[in-house]
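Omission of a single protein chain aside, the complex is shown with its protein chains in their original locations.
The block that comes next holds chain A.
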């Protein structure tokens, strides 16, 4: 296990380095600079600013300098938001984004699995058709459309929940709902089809022949096997939720990282672009790693490492 973890860790570092390098050069290939906006700054001032942020040096030199600083976990200052470092921005935005992302993921997984299991058990029944209709809608309607519809109906017309911002649990309901519906639908469909397949397996008949209760047969014998394909897509779904947070945070005016990320690209705020990208990538790489570990736990046939002997 230890050797696997070490190997995996190095692979993660290499992946991250590739992402950093690509992003860095692509970002500098973008036309425009942080300083040409509507404000008329004199050329002298612009020159001073460019020199201050080391932007007058060749890109390769900047790249080396940047790598040196991020090794020490220093993502540099923000160009646009003076007197704030990227570390400050991440420290402030991340907890909010993390909360939104995690709540969404948990809601999507739990409700998706529940819906899928119910649909499979009542195969071709009313619940099945209802669940699958919800699932198809959830997959087809983009989260920003759902978000605006929810705001219009629940927050504006019915005045049940706040329109935007991030303060209490009541503020969390709508953004979570908007963000979780898509992934939930995907999980529900997958769980249903894989559950239907597992329920026809011989070991389910064995479990029935033992005289186990239907509850035990479904949740102990069937679900664990049925979840394997679901776990596989979890990494990709987490990525989807992550990118979804940019849009949802913008719509609901949630002070998370997504806002900084989008703004920084529009502003060519180089250090912030790099900082947020690296942060998101690292998070995603870590989530994918967790998925692989979960796979090994769910299915004993999958070994993450070679066992000595056999």
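One rule holds in what follows: contacts are C-beta pairs under 8 Å (C-beta built on N, C-alpha and C of every residue); 3 or more make two chains touch, one makes a residue touch a chain; residues count from 1.
Basically, contacts and distances are computed from a predicted model.
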Write down which listed name, "Lauroyl acyltransferase", "Molybdopterin synthase sulfur carrier subunit", "ABC transporter ATP-binding protein" or "Quinol:cytochrome c oxidoreductase membrane protein", is the UniProt protein name of the chain that is not shown.
"ABC transporter ATP-binding protein"
Considering the complete complex, of A:25, A:203 or A:219, the missing chain is touched by A:203
Contacts of chain A with the absent chain, listed as residue ranges
201-203, 205-213, 216, 220-221, 224-225, 298-301
